[in-house]
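Quick one: structure below, then a few questions.
Note that one protein chain is taken out, while the other chains of the complex remain in position.
Now for subunit A:
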Amino acid sequence: MSALVSARPVAWSRRLVRGALVLLAVGFLALFLLLPLATVFVEAFRQGAAIYLTSIRQHESLAAIRLTLLVAAIAVPLNLVFGVMAAWAITRFDFRGKALLGAFIDLPFSVSPVISGLVYVLLFGAQGWFGPWLDAHGVRIIFAVPGLVLATIFITLPFVARELIPLMQSQGSEEEEAARVLGASGWQMFFRVTLPNIRWALLYGVLLCNARAMGEFGAVSVVSGHIRGLTTTMPLEVEMRYNEYDFAGAFAVASLLALLALMTMALKTLLEWRYGNEIAAHAPGGH
């Protein structure tokens, strides 16, 4: 009896602490995440749906949307292939410099995106190492679409690999070895055993990779040159319109980006909820 009575205040204070912490977390989130997000949509529609639609239907907006999709459509598949290959190499083989490769994959997370953009300018720009040679052969990389793609690939490189490595490490290679002994060729082993085992983690990694590819600003901003309708992706378009005091237009494009982020988040949550145990516990860090 006495144990029951004395347990009560403890339970009560525990509940109090829990409630306070939850309230604090929700309040913080509301202030720093939900409020800005809501502002985007409020500002976008402030002057009415008609203005919103015209802003989006403008030639420059459509060009920015097209360019963003194009860059993602090139960068994401390339990083998917690279990510699978890198994860395979790291988890299935022992070689010199394995730890170094793992560290390099993480490099884009630790380097400021502006710096990585600058590196490409130094390499391929007019005054850069390969600039004159490329210029002589009529190839434009900086201030053109290839530069945007290169910078985006660099920034989004870790997402797929970081998602796969812990999962493939924990799954081990026994199933693949069993497939080989049973007579499967390398491709058969990959498509019939490896891929089905990593499919949800792979999808998850691609989703994160895609969200970042479409939303990247820093690195892309350095190599883009901000040529309206030619080398501006959606994040750059938002900034330019904002700087030109076209708030309705800026927020309209921003609302599309935000919508994209919300869709990604919804899909990601769905995947986590449905296939949580097959997705690596440690989602990649990032900015």
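Keep in mind that, in the parts below, a residue touches a chain if its C-beta (ideal position, glycine included) is under 8 Å from a C-beta of that chain, and two chains touch if they have at least 3 such contacts; residues count from 1.
Keep in mind that, in the parts below, contacts and distances are computed from a predicted model.
Note on the omitted subunit: UniProt lists it as "Sulfate ABC transporter ATP-binding protein", one of the names in "Anion-transporting ATPase", "Sulfate ABC transporter ATP-binding protein", "Membrane protein" or "Na(+)-translocating NADH-quinone reductase subunit D".
Checked against the full complex, the one of A:177, A:244 or A:272 touching the unshown chain is A:177. Annotation: of A:39, A:188 or A:269, A:188 touches the absent chain (contact as defined above). Seen from subunit A, the chain kept out of the figure touches residues 174-175, 177-185, 188, 192-193, 196-197.
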